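Every protein chain but one is kept in place in this view of the complex.
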Amino acid sequence: MPVDTKRVRGPEESQSPLLFLPSIAKKSVAAERGRQDGRRRGQADVRPVFARCGLVSQAKGSAYIEAGNTKLICSVFGPREAERKDEAGASSGRLLCDLRFAPFSCPNRGAWIPSSEDKDTAQGLLEALRPGVRLHRYPRAQIEVNVLVLENDGSALAHAITCASMALADAGIEMYDVVLGCSLRLDGNSFLLDPTLQEETAGEPGAQGSVTVALLPSLNQVSGLQADGDMREDTLAEAVRACMEGCHKLYPVIQRALLRAVHKRASPSES
Amino acid sequence: MSPRKLCVPGEKLCSTEDCIPGTGTYLRHGYIFAALAGYVFRKNEGEELPVISVVKETEAQLLPDVGAIVTCKVTSINPRFAKVHILYVGSTPLKDRFRGTIRKEDVRATEKDKVEIYKSFRPGDIVLAKVISLGDVQSNYLLTTAENELGVVVAHSEAGVQMIPISWCEMQCPRTHGKEFRKVARVQPEFLQA
């Protein structure tokens, strides 16, 4: 249907009504000693995780992860012929990461076009995944990783890392290790592991920060680290350690999900 | 049959003193680790140690590599080279499309200067070739057919009938009896399947 361009159909810019919420409501979490969902502060207390492989039948490999209300889906395509060829990419494969937040994934509606912040998150995902993938086994090829955040309730990047590495393993891409992600919110003197969106945004300004760690659990190597905020160096070290502990808590769940996916497939003949 | 062992990437399988690393595994600090999520196989291949490998599905995932024999389909030709799509590596079908090039110089091993592409390949031909290079920034996989066993294996005549090879450089249409030039492969008997 043709659109009447002359008619003003609504405001050019619109704001979320959440902006006009009184700010007191936002701060209620910070005051409490515990956390709203009953987890404890300062403990490696991650949300229960549900993970499954192989739900997108068209993709080479795929995975779905759910941690609290954070829900992500990831599919992996390739290895296929590289589109862009440059000198550096000839001897080893290229990993391409795309991370998108569905417009309805956050309290404020997002645009379909990825913002520069989304691209930065995708870059962080790529940084974290690349050390885990044996890219030199795929010369002149590219492997595409697409992550879609269906619902963002905090720690999106950390779970995106875990979800993407599961999808890579499901696709049969050779890897050094699975990559697990965990994030943490510094709030005053205590830390909140695997924070919800509310915990990520609330709290008094000044003494905060957020840390995301990606870990290769059996090699005990940190493949990704992002930290923002204002923190002391020893606090940071402590936060990284806590995140690693969180990753290790996640490991058995991911392991089981991967083994289950292998088991479901027809077992190969002994030839 | 005992239940097969399963593993996930990064799992330590055994020491190099016990096994030889096979496909789907890698070495690190004297230990063999799994690179795939799949089934663990130990197989004795006449060596002292068994080969340990991780297999994911029935067919392994392969990429064309230097030295690999590939089956491809000719998509276009010009006086200098033929462009092909690589369909199989060995006997494994590729899931995605990979493009390759057979240059005029790589069609035959002898009398290279007399080679003419249109007398060797036609679009639609199925060709056996060998990967000689992964190519550089500008080019795709470079392939060669400069061996007796390599070249056209399936070709159709202008009448649309599959032709029968009659010499190393000619094929004949069974319906019109017209002859067409091709770089014919002498397919090894073991590759011929009924």
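All chains are identified by letter, namely A and B, in their written order; residue positions are counted from 1 within each chain.
Keep this in mind: a contact is a pair of C-beta atoms (placed from the backbone, for glycine too) under 8 Å apart; a residue touches a chain by one contact, two chains touch by 3 or more.
Keep in mind that, in the parts below, contacts and distances are computed from a predicted model.
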Problem - Listed names "Ras-related protein Rab-21", "Exosome component 7", "RABH1 protein" or "Signal peptidase complex subunit 2", with the criterion being the UniProt name of the chain not displayed - result: "Exosome component 7"
Exercise for the section: With touch as defined up top, name the shown chains that contact the chain not shown. Expected result: A
Completion exercise
Missing-chain contact among A:Arg109, A:Arg241 or A:Arg256 belongs to A:Arg241
Completion exercise
The one residue from A:Ser62, A:Ser75, A:Asn146 or A:Gln226 touching the chain left out of view is A:Gln226
Problem - Interface residues of chain A (partner: the chain not displayed) - result: 15, 19, 87-88, 116-117, 119-120, 123-124, 127-128, 130-132, 205-206, 208-209, 211, 216, 219-233, 236-237, 240-241, 244
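Quick note on the criterion: only the chains that are shown with their structure count from here on.
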Exercise for the section: State, to the nearest whole Å, the distance from the C-alpha centre of chain A to the C-alpha centre of chain B. Expected result: 38
Fill in the blank from the handout: The chain A residues in contact with chain B across the complex are 60, 78-81, 85-87, 90, 132, 134, 138-141, 169-170, 172, 174-178, 216-219, 254-255, 258-259, 261-263, 265-270
Exercise for the section: Over in the complex, which chain B residues touch chain A? Could you list them? Expected result: 4, 6, 8-12, 24, 26, 28, 33, 35-39, 41, 55-58, 61, 63, 65, 95-99, 134-138, 140-141
